[in-house]
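See below for the structure under consideration.
Just one protein chain is left out here, and the rest sit where they should.
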Amino acid sequence: MRIGVVTFPGTLDDQDAARAVTIAGGEAVALWHGDDDLKGVDAVVLPGGFSYGDYLRCGAISRFAPVMNSLVPAAQGGLPVLGICNGFQVLCESHLLPGALTRNDSLHFICRDQRLLIERTDTDWTRDFAAGQEIVVPLKNGEGCYVADERTLDELEGEGRVIARYLEVNPNGSRRDIAGISNARGNVVGLMPHPEHAVEALTGPSIDGLGFFTSILTAAVNA
Amino acid sequence: MIDTVTHAIEDTDHPQPYAELGLKLDEYERIREILGRRPTSSELAMYSVMWSEHCSYKSSKVHLRQFGEKAPKTDALLVGIGENAGVVDIGDGWAVTFKVESHNHPSYVEPYQGAATGVGGIVRDIISMGARPLAVMDPLRFGPLDAPDTKRVLPGIVAGVGGYGNCLGLPNIGGEVVFDETYLGNPLVNALCVGSMRHEDIHLASAKGVGNLVVLYGARTGGDGIGGVSVLASETFDADGPAKRPSVQVGDPFMEKLLIEATLEVLHAGLVEGIQDLGGAGISCATSELASNGEGGMHVWLDRVLLRDETLSPEEILMSESQERMCAIVTPENLDAFLQMCRKWDVEAVVIGEVNDSGRLTVDWHGERIVDVPPRTVAHEGPVYERPYHRPSWQDALQADTPDSLPRPADGEQLRATLLNMVGAPNLASKSWVTSQYDRYVLGNTVLAQPEDSGMVRVDEETGRGIAISTDCNGRFAKLDPYAGAQLALAESYRNVVAGGAIPLAVTNCLNFGSPEDPEVMWQFAEATRGLADGCLQLGIPVTGGNVSFYNQTGDTAILPTPVVGVLGVIDDVDRRTPMAWGPDGELIYLLGDSRDEFAGSEWAHHVHGHLGGLPPQVDLERERLLGEILVAGSRDGMLTAAHDVSDGGVAQTLVEMALKSGVGARCWVPDGVESFVFLFGESAGRAVVVVPRSEELRFTEMCAARQLPAHRIGVVDSGLGADAGYDAGEQVLQFSDQFTVTLAELRQAHEATLPAVLQT
Partner (left out) sequence: MARVIVDVMLKPEILDPQGRAVQGALGRLGMDGVLDVRQGKQFVIDLEGDLAGERAALMEQLAGELLSNPVIEDFTMRVEA
C-alpha cells in the first residue's frame, strides 16, 4: 500500500505525514513538486506547511506545480487524496474542493489541541472512525477559516460532505464550524487540523489521528 | 568615485567619518597603524562594523575569558567557545549544537521584523555548524504588562517569533515571558536554536585549501540593516524613542527554509569545506572570519555579489545585513554539484572569492582594489577594553532593605486571597496567549514543551535518545547580587532540565545588560560572568558559547542585569521523561529540599508590595547537583509520576501549575518546622515537587535519605475532595490542611485571564 507524500518548497509536515503512513502500516513514497510522476501510488497526501511561504495566497502557487498536473486528473478519476492544512488550501485553490481558506478571524496563528466531531465515515480517509466519534488532534494555522457561499455550504451539508466539525471552540472562524470536507465521490478530503501529529502518545495529545491513515489502507484493500 | 587603496595611499589626510560610524579616535588611529595608511571608505566600513560592541565583544572579552579559563574538564565538549555555536556529544554518535542570541534593539524599533530576524539569525548559526535545526525557544522580557508601549511591542514580537519560526518548520518548545518596568524602553528578545548532527557532520567556519572558492548563496543583497549592527546595538536609545528606523532588517522565512534544505543537502553530500552564515556585519564578517580561520588569505570580487538594489555602493554591500545568506568554501571540482543542488531548491548562488595564503583579505570592485587588510585584525583582533567598574553606591542600601517587615497574610483566608492574587500576577500567569501562537508539533519529535519545566525533543527515533533545554534568569535576584543572581539563573535552568529526567551537559548564555560605559553596570556584568563561570565549574558543565547584549538602557535607567542562562541535557530514552502533571488518586506529593524564610527579590514582594531589596536566596550548587541526581535517578528508574521545579512564586505556584495541568485536585499540608506563608510563597532555591506512586514511596524516600536530601511529604492527589469541601461532588480543589480550600476552576480563571484581558484586541 503505497501512499505518496508531496513536498513543495516550504512544505513542513511531509516527514510527519510519512511517519504517520508508516506507523499505520503503509509505505510512504516521497513525491517532488517539480516532477509530474506520481510513481503509481495508491493514494496521495498533500501535507501541511507554508508552501511558497504562503505568498500570494496559501496554496495558490503550489497548485500550479507539475505534480498537480498529474494529481488533479487522477483525483478526478478517483485517486484518494488527503489535503492537510496547507494541503487543504491547495485542494481548494485547484478546485478539487469547493470554498476557500482565509485568515483566522482572530488574526493570530493558533496552535491548540482541538476536539473534533467526525461526521462522515464512508470516505476513503475516515472509514476507521465511528459516526459521531469525537477525537482530539492538534490544530495549527493562521489561515484556517473555511468560507464558501451559502449555496455551497448548504450543498455540503445536504450531501453529507462535511466530514469533520470543530467542537467546544471554533479556533479560526470557519463557517458552520467546518474543519474538513470531501468531494462528492469521497476520495478527496480536505482537513484543517493535523492528524499526523496525533499518532504517537509520546508526542501528541492522543493517537486519534491514526484513523485517517489506517482508513486509506483499508480502503485500498477493499478497492 | 570609488575610494581605492591607491587613492588612500595618495590622499592620506582625507578626513573620514569614523565617529559617525561608531569608532573612537584611538580605534581609528589603530586602524591607520595596522594598515600603514588611512583606510579606504570600504575598509573603514568593515572595521567600524566588525569592531562594534555587538560584533567584537570589546567590553566583555576580558570577562568572558573566564568561561574558557574556568571550563570544567569534560569529554562531552566537541567544539568549544569561539565557533558559531558549541557542540556537545550526547552519546551514540550523536552531537548537539545550541546557542542563544539577542536581537533586542531591532525589536524595539520594529517588533515583528526584529524578532523574526532574530530567529532567522540564530537558526543560521546552527546550520552553519552542520546541524539540522530541531527546535527554537525564546526568552522574552517586556515592560509592565499594562504599559501602552508593551501593547505596541509584545504582540509584534510574538507574531514575529511565531511567524518566522512556524514558517521554518521548527517547533517552539519553551522560553520565558517576563515583565518588569526596567524593560519598558528596552524589551529583550533572546532567541535560542538547537540542532543535531552525527559526529562526522560537524563543520567549522574556516576557509581551507588554497584555490578553493568562496560561494555566496541565499537571498540577494539589499539595503537592509545598513549599519544596523554598529548603529543600533552599540548605542542606547535617547528618550525620544525609536528614531533609528531604516536600519532594521526584513526577513523572508520561506527563503530561509530553502536555505536550510539546500545547506543540509550540500553538507551531507560532502560538497563543502567550510561554511559561515551572514549575520551582523554581513559580508564583512563572513569573509574576514572565514579568512582568519583558514589559510589566512582570501580575495573577493565584490561586484559579483547578486544585488536586489543596483544602486548600493561597495561600502553598503559590505555592511548590508540582508537576511538569509550563507557563505560556503567549495573546491573547484565540487562547484558544479554545489550550484546544481542550490538550483534544485531555487536558491541563488555565485562565486565571489577565492582562498589564498597571502595573509590578506583583498576586495576588488570592478578591477579596483578597495580593501586590503589582514583579516585577523578585522575579525579577531579588535579593540579589547578593560572598562572600569565599581560596586554601585546604592548596592549596600539595596541589600539592607530587606522584605522582612512587609505585612504578610495572617490567616487562611488571607493566604487564599494572596494565592489567587499571585497566580494571576503577570509574571506567574498563564502565558498561553503567547505560546499558542507557536507551532510545537512540527517534526513530530516534541516530547515536552511549555509550560513544562524544559523543552524536550527526541533526537533518535529508533533509540528514543533526546535532549532537554531550559532558559532562565531572575533579573531581580541579579540586581540584588549579580554574582549570586547569575548562579541562581544557572541553578534554575539546571533544575528545570533535571526535573524532566535529563542529565545536564552544557551551558549557553545571553548576557543582557545596560551600558558598559557605566562602571556600575560594568560591575554587574563582571560579577555575573564571574558567578556564572564559577557556577559552571562547580556543576561540571561548560559554557559552550553565548551572546552579550549591552546598551540596554534608556537615558540613565539600565535594565535589571539579566544574564539568561540556558542549560542543555541529554536523556537516554524520552519515554522515561518526567512530565509535570500528576496522575491517579492516592499518589504522594513530596517537596524535596530546604524551605527557608527567603523573600528578597521574590514575586510576592514584587507583585504584592512593589518591593525589591535584601539578599537573594542562598545558593547551594552542591544541593542542586544532589537534587539533580535524585530527579534523574527517579525518572530513569520509574519512581516518579511527575516533577516540577520550585522557583518564582514558590511551592504554591508549583502546586497550582501541576494541578491545573492535570485537572485533578489534591490535599496538601505544610510540613513541620515551616510556617505556612513561607512554605507557600518563599523562593528558596534547590527545591522541587515530585509525585510518587505509593508502590515506589519507600524506595524513593530511602534513596533520598541515603543521599541526605530532605524529602517532606506535603500532599496526596485526590479527585474526590469536592463534596467534603462544600462544593459539588466532582469539583476539583486544592486543600491546604485546615487553612483554606480553593477550586481549580477559580485558580484557572485567575491564572488564565491576565494576559488575554490586556492583550486581546
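When the chains are written out, they are named A and B in that same order, and each has its own residue count from 1.
Definition applied: a residue touches a chain if its C-beta (ideal position, glycine included) is under 8 Å from a C-beta of that chain, and two chains touch if they have at least 3 such contacts.
What you see is a predicted model, and the numbers here were worked out from it, not measured in a lab.
**Student:** Who does the absent chain touch among those shown?
**Tutor:** Hidden chain, whole complex, touched shown chains: A.
**Student:** Which of A:Leu56, A:Val169 or A:Ala184 touches the chain that is not shown?
**Tutor:** Answer from the full complex: A:Leu56 touches the omitted chain.
**Student:** Among A:Ala74, A:Val147, A:Leu167 or A:Leu202, choose the residue that contacts the chain missing from this document, as touch is defined above.
**Tutor:** Candidates A:Ala74, A:Val147, A:Leu167 or A:Leu202; residue touching the omitted chain: A:Val147.
**Student:** Pick from A:Ser70, A:Thr102, A:Gln133 or A:Asn170: which residue touches the chain that isn't shown?
**Tutor:** A:Thr102
**Student:** Would you indicate which residue among A:Leu46, A:Cys92, A:Ala179 or A:Met192 is in contact with the undisplayed chain?
**Tutor:** Residue touching the chain left out of view: A:Cys92.
**Student:** Please output the residues of chain A touching the missing chain, sorted low to high.
**Tutor:** Against the left-out chain, chain A lists 56-57, 60, 64, 92-93, 98-100, 102-107, 145, 147-149, 173.
Heads up, the rule we're going with is that only the chains that are shown with their structure count from here on.
**Student:** Which integer distance in Å separates the CA centroid of chain A from that of chain B?
**Tutor:** Whole-Å distance between the two chain centres: 36.
**Student:** Contact residues on chain A for chain B in the complex?
**Tutor:** 9-10, 12-13, 15-16, 19, 49-50, 52-55, 107-112, 138, 140, 142, 194, 196-197, 200, 202-204
**Student:** If you look only at chain B, which of its residues touch chain A in the complex?
**Tutor:** Residues 159, 162-163, 166-169, 252-255, 257-258, 345-346, 436-447, 458, 574-575, 761 of chain B touch chain A in their complex.
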